Structures are given as C-alpha cells and as structure tokens.
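Have a look at the structure below, then the notes.
One protein chain omitted, others in place.
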Amino acid sequence: MIKIGIVGGTGYTGVELLRILAAHPQAELSVITSRKEDGMPVAEMFPSLRGHVSLAFSAPEKARLDQCDVVFFATPHGVAMAQARELLAAGVKVIDLAADFRIKDTAVFEQWYGMPHSCPDLLEEAVYGLPEVNREAIRNARLIGLPGCYPTSMQLGFAPLLAQGKPLVNEASLIADCKSGVSGAGRKAEIPALLAEASDNFKAYGVKGHRHLPETVQGLEAIAQRKVGLTFVPHLVPMIRGIHSTLYASILPEARGTDFQALYEAHYRNDPFVDVLPAGSHPETRSVRASNMLRIALHQPAGSDQLVILVVEDNLVKGAAGQGVQCMNIMFGLDETTGLRHVPVMP
Amino acid sequence: MIKIGIVGGTGYTGVELLRILAAHPQAELSVITSRKEDGMPVAEMFPSLRGHVSLAFSAPEKARLDQCDVVFFATPHGVAMAQARELLAAGVKVIDLAADFRIKDTAVFEQWYGMPHSCPDLLEEAVYGLPEVNREAIRNARLIGLPGCYPTSMQLGFAPLLAQGKPLVNEASLIADCKSGVSGAGRKAEIPALLAEASDNFKAYGVKGHRHLPETVQGLEAIAQRKVGLTFVPHLVPMIRGIHSTLYASILPEARGTDFQALYEAHYRNDPFVDVLPAGSHPETRSVRASNMLRIALHQPAGSDQLVILVVEDNLVKGAAGQGVQCMNIMFGLDETTGLRHVPVMP
Amino acid sequence: MIKIGIVGGTGYTGVELLRILAAHPQAELSVITSRKEDGMPVAEMFPSLRGHVSLAFSAPEKARLDQCDVVFFATPHGVAMAQARELLAAGVKVIDLAADFRIKDTAVFEQWYGMPHSCPDLLEEAVYGLPEVNREAIRNARLIGLPGCYPTSMQLGFAPLLAQGKPLVNEASLIADCKSGVSGAGRKAEIPALLAEASDNFKAYGVKGHRHLPETVQGLEAIAQRKVGLTFVPHLVPMIRGIHSTLYASILPEARGTDFQALYEAHYRNDPFVDVLPAGSHPETRSVRASNMLRIALHQPAGSDQLVILVVEDNLVKGAAGQGVQCMNIMFGLDETTGLRHVPVMP
Partner (left out) sequence: MIKIGIVGGTGYTGVELLRILAAHPQAELSVITSRKEDGMPVAEMFPSLRGHVSLAFSAPEKARLDQCDVVFFATPHGVAMAQARELLAAGVKVIDLAADFRIKDTAVFEQWYGMPHSCPDLLEEAVYGLPEVNREAIRNARLIGLPGCYPTSMQLGFAPLLAQGKPLVNEASLIADCKSGVSGAGRKAEIPALLAEASDNFKAYGVKGHRHLPETVQGLEAIAQRKVGLTFVPHLVPMIRGIHSTLYASILPEARGTDFQALYEAHYRNDPFVDVLPAGSHPETRSVRASNMLRIALHQPAGSDQLVILVVEDNLVKGAAGQGVQCMNIMFGLDETTGLRHVPVMP
C-alpha cells in the first residue's frame, strides 16, 4: 500500500483526491493537514465521506508527512515550494496540484503569480505531470507539477496537430475558447461564485490575461518544438464540474488534405484516458462527469479552413485530482488506470 | 459471474443500472433490450459508457433473456407482469423497477395504475424489495417488486417509529413533504421537464393523489401492523438527482420522553446503506449523490411535539437501480454492498 | 415626486429596490449610501442598471437622508434602529427591510437577534408592513417594519383560516414547510451559498429554530386573536428567486363542511397582489418571478382532514423590496399598485 499524505484537503481538489483515493486499492490515506480544522474528522466537514474516510485533519506541525510515500499538495500557490525540499530529502515523492512547479521560467512565474520562486533548482527537476505527453519522465520523477485544468484540455486538444514534423495549421494564431464549471474557482467564499450570481448567467473573464496562458504556451511549444501563438478566452458556465474547450486552428494550404481524424486516433491509441470520438461528434461535459476521461471530437465546417476541436474533461478529475492519481500510479509502477476506472455519472 | 439481462435500458433507471453493473465485480451484462434501438451499441446512446459497456441493444424477440440469471425490468408499468411468468419458469430471477409487483391489493393497483393486474398469483409471491425491512424474504425470493423512490425514503424515515410495539406518534396523521430532482420523472420528452421550464423554479405536484401514496401506506402498515394515515405532498426541485423527504409526526403525550435518536441508531445499526446522522444535522442530497446511501437526521423543534425527520437519498440509486442491485446481491448470496461502495460525488 | 433615500443599496433587496424604483413614475432616487463604495456610480457595481440609475453611492456621513421624503433601510439588522429617530424627527418616513421593527416584544427580539433593542418607544409606534393585514395602519404610519420573506408567505397563507371568529383548524399545531431560493440569504460571500455547493442539491436548515418563527407566530396570533402553535422548517432550493411555502392545517371536525376555496377568495377579493388560484392548482414560483404577486392554491387530499395550502412569492419582491414599495404607495396616498405592475418573467 502506498502511504498518502494530503496537504490542504478542504478545497475541491482536496476532497476530490479523498473521493478517489478512499477507493483506490493500493492507496492508504495516512495524513491530511489543515491548520484550521485540526482534529476534526474529515467526514464531519464532508459528510459524503462518512463510512469511507476515518481520518481527521491534523495541524501541519503535528503531521508526519515525512513518513508518507507520496504527498499531494492541494493548496494555494506557494505552499508546495516551501515544503517540497524537505519532503524530497526524506525520500517522499511530491505531487503539486497548484502552480509552483508548472512554469519553467521563473521570471514568467513571478510575473503571473506575483511571488518569487523559492527553489529554482527543484523547479528544474520537476516534471510536468501530463502523462499523455510526459509519461516516461513521470515514471522516474520525484516531483510533479500537475497541469492546470484549462491547460490540460488545451494541450491534449492541440497536441496531435503540433507534434508533427512540420506545421499543419497556423501555429501563430491558435484560439482556445474555453468554458468551465464554477468548481474551477475553488471552494472560496467569493460573491461572484454565489449561486444567486453565477446561475442562470454566462460570462467571459480574464480576457486580458489568465495564468493558464503562459503555462499552456510553454506546453504547446514543448510539444511542437516551435514557437506557438495562442489567444485564450475563459468563460464561466453555471454548472459545478466540467470544462469544454472549443479550439480553432487555421489549416495551412499545404495541409488541406490531411486526415485529421486518423491523426488524432493514432496519436492517442495507447492513452487510456483520452477518447477520440467519431468525427462530427459533440462531446458533452457530463459524459466525463466524475471520471478521469477526456474526450475529443474534430470538425471541419464546410467551406472553411478552420479545424474546430472540441475537448471535454472533468476539471476536478482529469483537470486536477484524477490526473494526480494517474501520475502517482505511473510513479509507483501501477497500472495507470488503477483506482481511476469510474464510470461517469450520467444523468 | 451473474448473467444479467436488462429490459428497457434507455431510461434513467436503466442507464443507472448499467453504470452500477458495468463495475460490479460479480456481474456480467449479457442482454439489454430495446425495440427501437435494436443493434445500436449502448455506448453510442450513452457516451458516458464508452469503454465500460460493449453491449448493443437487442430487439426483445431476439434477446435470450431466459439464459440470464436475473433480469431487471426498467420499463413502464405493465411490462414486467407480461413477461415475468415465462422467465420465472425458466429459472430466471426477476427484479422489477416499475410498479407491477409493489401493491398487493389488485383493486388498489388497478385504481392507481389504470390497468388490470395480469398475474395476481405472482403478485402474491413477489417480495417488496426494501432490504432494511424485508431482507430475509428477499434472500429467498424469485420475484422482486422494487419500491418507488419516494416510498423508499418515507418508509425508511418512519420505520423505526412505527416498528415499536405501541404507537409513539399520532400514526393517523403523518405528513411527508417530499422534494425530488427531475430525473424522477424519467427520460421522457415532456414540456414541464424542460430546463427552460423547470430550472429556477419550484412547485408541488400531484397533491390530489400520487401513486406512491398507496404503496407507502401499505408499507408503513406492514411495518406498524396497525392502520396508518399519511398526507403526502411531492415537489419538483430544479436538480438532476436526489430526494429530500421532510417527515412530520406528532409525538404522543405518553412518548414524550423517548430518546428517538437512540431508537433510530439502534434500529439501523446493521444496515450498511442507512446512515443516522448526529442529532440536529441537516443532510444534503448531494451527500449521497450517485451512491446507494440513505441518510436520516432527527429534529425536535423547541416548544413543539412535532418530530421532524429529514431523509435524503439518490432517487436513481437507493431509490431505484442501486436498491435493485442491493436486492440482487442478497438474492445471490453476495455481500450486500458488493459493487455498491461508491463514494458520493461532491461537489 | 417622492424623494427616496436608500441606506445599504449593495445587497439583493437594495438592488431590487433600485430596479423597482428606477421605473416608478412617482419616485425620484435621491440618495443611496454605502461607506465602502462611496463615489462609485451604482450602475458600475450593477451593470443591469446602466441607463436607468445615474446615482452614485455616498458615504453615510455625506448623505442628506434628512432631505428625503422616505428612507428605505436595506441593511443588516441593527442599522435602522440606530438612525430612525433622527430621520423621523426630520419628518422623513422610514421603511426598514430588516428585522429591527418587526418583533414587538423586545425580549423576544433580543433572544433571536442577539442585540438589545435601542428604541422600544419607536418599536411600539412601528407598523408591521403587511398591507393585506394592516393596510389602514400603514396609511398613517411614519415607521414601517417590513415582514420577512418567509413570514409574508406563511401569514398570507394562513390568514383567511385564522381570521374567522372561531377556529376552523387545529391552530395549536400548524406546519409550514418552506422552500426558498438562495437570494434569500443575501449577497454575502459564504461557502454554502456558492453555486458549486448549493446547485444540484437540496437541504433543510435552521430546523432547530429560525428567526422568522417568532415573527410569524406573532403575526398569526395578531390575526387570530388567539394562541397559535407553528412548526416551521425552511429549506434551500437551487434557484435564485422564489419562495414556495407548503402549509398544513388539520381541519377541526366541526369545520369539515367549510368551503375553504370560497373563504380564501372572499378574504382576498380586494387585494391586488394576492391571487387565489382555482382549487387544485399547483402554483409555480416562476409564475411570480420578478413581480409583487403572491399566489395561493388550496388542496384537501382525499380521505384526510389535512388542508394543504400552497403559497408562492418572489422573496425579493413581495417578500422584501416590492412590499416596501407597496407600503410606500399606501403611505403617500398613491394607488397601491403604482410602479408594481410588472408582468412576471416567464420562462
């Protein structure tokens, strides 16, 4: 059994980790920290876990995280980088669900996250936890920076196009029009996230610039090995879970005959959590609700050179906790799908 | 492995059976019928099942239901009673999610369901599939009439009160104010169930009389072994899944000192799917979302003789498909919780 | 034109007052206070008001409330009672949407609101702003304590029964099972009110005791001129606006022949904002959305002595701001419906 520690288990990615790991056949929940809730049984805060999780929260100073095999950080940005060095030194693997180990360029990190990076050497070692792109590196990693929810959908949506030897689309002006359920904003008491504000409503936000833009561009360029330009517009959907990314790429004249459907199917044929739907499908976010699956469908509207790529994922699973467990499985030599074979909940 | 047949797998209880059974370690989905969708892979209609269910729908006349170990009917009322005799004769167990085998008095059945009952002898044999009340009878049953969604919550909510030797509350005027998510109405194209009609809205319905009233009264009287009077008012909640029943009972003067909390905890101490919450709790429907758990909390408002019992369940799981699988587990000698240990999905 | 001041215009009842008053033909919005937003145009905080409200928020100390004809307090409890005396002395009428002037017994007020009452003499003078019960007193009032949202629906639902010379129902054990949209909790940043928490979910709350209970009992007893016992269970509905109260009363043996439908229709025949629906109707909250109408329907389930009364209102309009404007119209000698003839928004 893998002994698991969770730092910061009171947010949505934390409780989702608990939901998944409580039923994971190789995981043993050992420690979960929360200063504010020290001593409170986890299932008292989250009654959905009654009968599944018997652990109580511990204050960080009491928690023996160093005796775990792996520690997940489901914390605000900046926490993991303060604690990772000590844990790694104790032989504990670290998986950060926040942004501390995502962006390789510390100047870019500091610009977008408004804090200096406290351990650039670890950042260099850290592996970006996107298994479909970095599976081998993850296998040997001690330290994982998990992708953001939007970046997962954008990168996996564009990857087959960009991974080719020569450009198929205008890589300088990709567009990602993304829509997310409100759980993406976290379990924070903020007026715009109230049901009375956000339901029966739709809006864009962060059009001027969103932290997931530099992360995604870094990832796309790593895949393409070329410069990439991206316009990213996130929107808020009145639903709890789910991301739907609608991606636009202009097909280059020389690539007009390409069988994109075949390209995508081939690219993902060995990835258990990416499902390329039949051409012309319209994936729904609920088709992946509460599961680690990501589904993709391709469209080429008649009379146009635009390729339209539709991508859906559950932002809390493939976009966060599930992807973390997928990385853990790889790091510990388990079958990648262990504990992650949830049938999506529909309706 | 138990070979499973499902008649009528295109509604919500049918697809929920598929979700549960696809991951059940002892179940093998063998046949699923639908005249209209003959030949269509189930996962084409329900993309959430891609990778989990490889079966296709068969027209009823082609389906070899007689080679199954158990057949679930997730059909409109009247279908199961037309086919049960033949299946039972072939040694197949039958679990009906509709109303054909719920109401013992055929005159009452005919009054509320508007059709004659075609096999009163089987009706007599049929066991009402509420494990917390009828576990032993279910163990030996060939034919199960599963409770309705509302009746499950009302009966399990009132049962500990009524199961006592003498009345504790005014059993002649119980009140059940029940609220259900819209999936309870089934996957039927009807205007009042449209999102544009039912969301951001709340209403009562069927106050004049709802089919779940006679079923529930029959069940309560079986538990109490006394006459029971019930006022039942169902309401429609703008959510997908979940039933919340708010039950009212007037405590009799002679029962004022009763420790109802202890009574309920004792009553359900051996029932894995009934969770009596600490006194004064307010259970939320999402705390059981997509799971077979039912939670109960008791309140005694100050200065009043009313006992208020709050009950939540997922109408598609404990109120339908999950309860069916729970019965199947009992009938086939499995641990009652096999394949039903889902952690509720929250948020 | 009536010069209007609003204290605390940044919550839901405040912005609803603005929506109504901005289009009221006899109202002139003169002052709106908010310490935090001093100087900010109201329409910058609430873009829905662009083009309709040109006013900016003023800090309280700059606001010339004493030059208004009437001041509405859409503030937390305790604010109005601190400012009312001075305004009244200046000849300004005061309408409080909070609880300061609702409960006549200061001991009860202090018990439920946790603060001493600072002006019992004004409390004595204050008129409870429920026009259908107190129209004449409102006409001559200087100071109005507006009913809470739940109490409005419960009192108007029970009033025709209780207003009779002798009891028709068991007045000692009335039950009100009430369901409210989330805007009733106000525009406050609190986790349980987040869309990710409250949507696709249903729960009761405050069963142990809710502040609207003593207020409602006081009102019911004033109507009945007799003692009344009430069990009140509020619930949270995943919708923005609307209250649905399901009221239960046991008909006394001697009142069994009563034509309750006729009784209700007669009682409300001169009330423009109470609509008694045909017997057996199921009113929906959306049928009054964004309007000042309250609708009632009566049911007598077969074989029972329960009278079931269904009441719907928009909690922000008839349950708050609209009722305030209705009182204002009466106090200033206008037609009661002036500026309140909104057609409900459906769908």
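Note that the chains take the letters A, B and C in the order they are written out, and that residue 1 is the start of every chain.
Simple rule for what comes next: a contact is a pair of C-beta atoms (placed from the backbone, for glycine too) under 8 Å apart; a residue touches a chain by one contact, two chains touch by 3 or more.
Quick caveat: nothing in here was measured; it's all calculated off a predicted structure.
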Displayed partners of the chain not shown (whole complex): A, B, C
Of C:L143, C:V288, C:V308 or C:V325, the residue in touch with the unshown chain: C:V288
Selected residue (touches chain absent from view) among A:E197, A:E215, A:D275 or A:E336: A:E197
Among A:T106, A:Q261 or A:Q306, residue touching the chain not depicted: A:Q306
Residue, one of A:K36, A:K166 or A:K208, that touches the chain absent here: A:K208
On subunit C, residues whose C-beta touches the chain left out of the figure: 12, 15, 19, 22-23, 46-52, 183, 187, 199-200, 240-241, 275, 277, 281, 283-284, 286-291, 293, 295, 341-347
Residues from subunit A at the interface with the omitted partner, ascending: 173, 175, 177, 179, 181, 196-197, 199-205, 207-209, 229, 231-233, 235, 237-242, 244, 246, 248, 250, 280, 282-286, 289, 299, 301-306, 308, 310, 312, 347
Residues of subunit B (touch criterion as defined above) contacting the omitted chain: 12, 181-183, 185, 187-191, 193-200, 238-240
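Everything that follows uses one rule, which is that only the chains that are shown with their structure count from here on.
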Chain at maximum distance from subunit A, centres defined as averaged CA atoms: C
Averaged-CA centre spacing for the pair subunit C and subunit B, given as whole angstrom: 39
Subunit A and subunit C: spacing of chain centres that average the CA atoms, whole Å: 46
Sites on subunit A at which at least two other chains make contact: 12, 183, 187, 199-200, 240
